[in-house]
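All protein chains of the complex are present and in place, except for one that has been dropped.
Order of writing sets the labels: A, B and C. Residues in every chain begin at 1.
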Amino acid sequence: MPSDKLSRAELDHILNTDAPFSVHYGFVVEDFGSGSATIRLPYDARHTRPGGTISGPAMFALADFGMYIAVMGAIGPVALAVTTNMTIDFLRKPADRDLIADVSLIKQGKRLMVGRVEIHADGEDDLCAHVTGTYSVPPQ
Amino acid sequence: MPSDKLSRAELDHILNTDAPFSVHYGFVVEDFGSGSATIRLPYDARHTRPGGTISGPAMFALADFGMYIAVMGAIGPVALAVTTNMTIDFLRKPADRDLIADVSLIKQGKRLMVGRVEIHADGEDDLCAHVTGTYSVPPQ
Amino acid sequence: MPSDKLSRAELDHILNTDAPFSVHYGFVVEDFGSGSATIRLPYDARHTRPGGTISGPAMFALADFGMYIAVMGAIGPVALAVTTNMTIDFLRKPADRDLIADVSLIKQGKRLMVGRVEIHADGEDDLCAHVTGTYSVPPQ
Partner (left out) sequence: MPSDKLSRAELDHILNTDAPFSVHYGFVVEDFGSGSATIRLPYDARHTRPGGTISGPAMFALADFGMYIAVMGAIGPVALAVTTNMTIDFLRKPADRDLIADVSLIKQGKRLMVGRVEIHADGEDDLCAHVTGTYSVPPQ
């Protein structure tokens, strides 16, 4: 379901002005909707751990960013939305490729949003990480 | 309890050769022992989110790194130890200061290590984040 | 995918002899396969919290039991498999009906199994709880 609360132009403006960390990682918002998002983390040796695979913290950052986009897709640009908790399971080493995160909100409450993120390496079927997280949103 | 499995010189060698990500964050291992560690993340605008406070992913990276040091303190340099899952609760915005992570292992098993990490801003008492995580260690 | 490691007769034998707690809750194994399971918790006032809805601990027990069945479906009857951790998100109050748990393993490793459980009230689409958990399995 496409978002009626957030346009692509609004999203790009936010990412360019308020989110310098997305530049560090090079996140690409491939798609987003009302409570969903697909984000790409381009493969970059800066984000690897010993052995050459993308590090856990980079996957966490990808999931957190994806949740942020999905929440904005659901309720519009809300600067005050904050992550309250996240749980990440690392399932297997990803291939040395871009990572793709598929985000969907499984609860859209007035105060709390809960999302699930599935991360896989581009071109692979098996998940390399699975995340659930909660966002607190301010009264509107 | 000081570590009898890992010397400061061994630790420094590992960090200099195998852990380029620790350079990105500038982590300082202030102390470590057999199943414990204290790590400092120096305040740096590169790791902030809108509003100027240290970002969630930077706190996650700090906790993950601290767990890695505490596990090595317990069993020695084990390149194959990997994080299997982590849960992070974000409790309050930290002050614009260095962050300190206090790590202690609450289970030291043959196959699984479980740790707890408390993160606070330097000079503050209240926790800004709380983490639990599991490391899988290879048979020795 | 049906299980080639566990027959219905073997499962029934285990549940009748080793799992008295499944009797307390009245769990019904509606279906199981190699790394999957569908479990029903019949509505019973004994398992409710103030307000009449099924309690959180009853949902946790349902998820834990479902993981146990899915793991046995994947590797056969392994008495020593143990839960190492679980994270449960409570999403909305269920209707006063039976609860259904759909379990699928998202990692089947030699030592660790990771599963995901989606719980909904019979006849409703929305999830009332979402669970991820890890089982440790002994060397085989």
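We take it that a residue touches a chain if its C-beta (ideal position, glycine included) is under 8 Å from a C-beta of that chain, and two chains touch if they have at least 3 such contacts.
This is a predicted model, so every value here is computed, not measured.
Peer 1: Omitted chain: which shown chains does it touch?
Peer 2: A, B, C
Peer 1: Which of B:S22, B:T83 or B:T132 touches the chain that is not shown?
Peer 2: Residue touching the chain left out of view: B:T132.
Peer 1: Which chain C residues would touch the chain omitted from the figure, given the whole complex?
Peer 2: Its contact residues with the unshown chain are 18-21, 24, 46-47, 49-50, 55-57, 60-61, 64, 79, 82-90.
Peer 1: If the hidden chain were put back, which residues of chain A would touch it?
Peer 2: So the residues of chain A touching the unseen chain are 84-85, 87, 111-112, 114, 134, 136.
Peer 1: Write the list of chain B residues that the hidden chain touches.
Peer 2: Touching the missing chain: residues 87, 89, 91-92, 106-107, 114, 116, 127, 130, 132, 134.
The working rule: only the chains that are shown with their structure count from here on.
Peer 1: Suppose every chain is reduced to the average of its Cα atoms; which one is closest to the average of all protein Cα atoms?
Peer 2: Here the chain at the core of the arrangement is A.
Peer 1: Taking each chain's centre as its mean C-alpha position, how far apart are chain B and chain C in Å?
Peer 2: Each chain's C-alpha centroid was found; their separation is 33 Å.
Peer 1: Can you work out the whole-Å distance between the CA centroids of chain A and chain B?
Peer 2: 23
Peer 1: Using the touch definition from the top, which residues of chain A touch two or more other chains?
Peer 2: Expected reply: 87, 89.
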